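With one protein chain withheld, the remaining protein chains of the complex are depicted in position.
And then chain A:
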Amino acid sequence: MPRITVTVDGIQYEEDVEPRLLLVHLLRERLGKTGTPVGCDTSNCGACTVMLDGKSVKSCSVLAVQADGCDVVTIEGLGANGSLHPMQRAFHEEHALQCGYCTPGMVMAAIDLLREDPDPSEETIRQGLEGNLCRCTGYCNIVRAVRRGAQEMGQAVSTP
């Protein structure tokens, strides 16, 4: 059984994993990181999106062995010192979640979207979130939240 080393939310783990074990199951069932949920089997819904070496991936479509030597950030590792990440705050402010099942993945995808385009238009946001499905919000408030998150993150960068 392959042994991997993976850093999750700042803590390094060494794990023996079956080659077929999915990253999302490693996170959820071995490391207790249940903040990342599973919504589909086909990588269509994006609920399980996490950051892998700084880029968003759907953790149901990544084998645990592929994360060997990588740095993973989940929704539980996102805020710093108990405070919310600006994107999490923006989702709260704009009522961009209802049942909340898609929310961790949506927040991760939104942050990755801003890495590509720090000041996205509504059109860019809608296209950028195409791989993350929400069944509650009709996306109106999610789009607003991503705009707001972008503004707040932009300000955080420009005002040290």
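Here is the rule we use: a contact is a pair of C-beta atoms (placed from the backbone, for glycine too) under 8 Å apart; a residue touches a chain by one contact, two chains touch by 3 or more; residues count from 1.
As a convention for this text, contacts and distances are computed from a predicted model.
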>> Which of the following is the UniProt-recorded protein name of the chain this complex doesn't show: "(Fe-S)-binding protein", "Spermidine/putrescine ABC transporter permease", "CRISPR-associated protein Cmr4" or "Carbon-monoxide dehydrogenase large subunit"?
In response: "Carbon-monoxide dehydrogenase large subunit"
>> Touch as defined at the start, partner being the missing chain; which of A:Glu93, A:Asp112 or A:Glu152 qualifies?
In response: A:Glu93
> Where does chain A touch the missing chain, residue by residue?
Replying inline: 18, 20-21, 25, 28-29, 33-42, 44-45, 47, 74-76, 78-79, 84, 88, 91-93, 95, 97-104, 107, 122, 125-127, 129-143
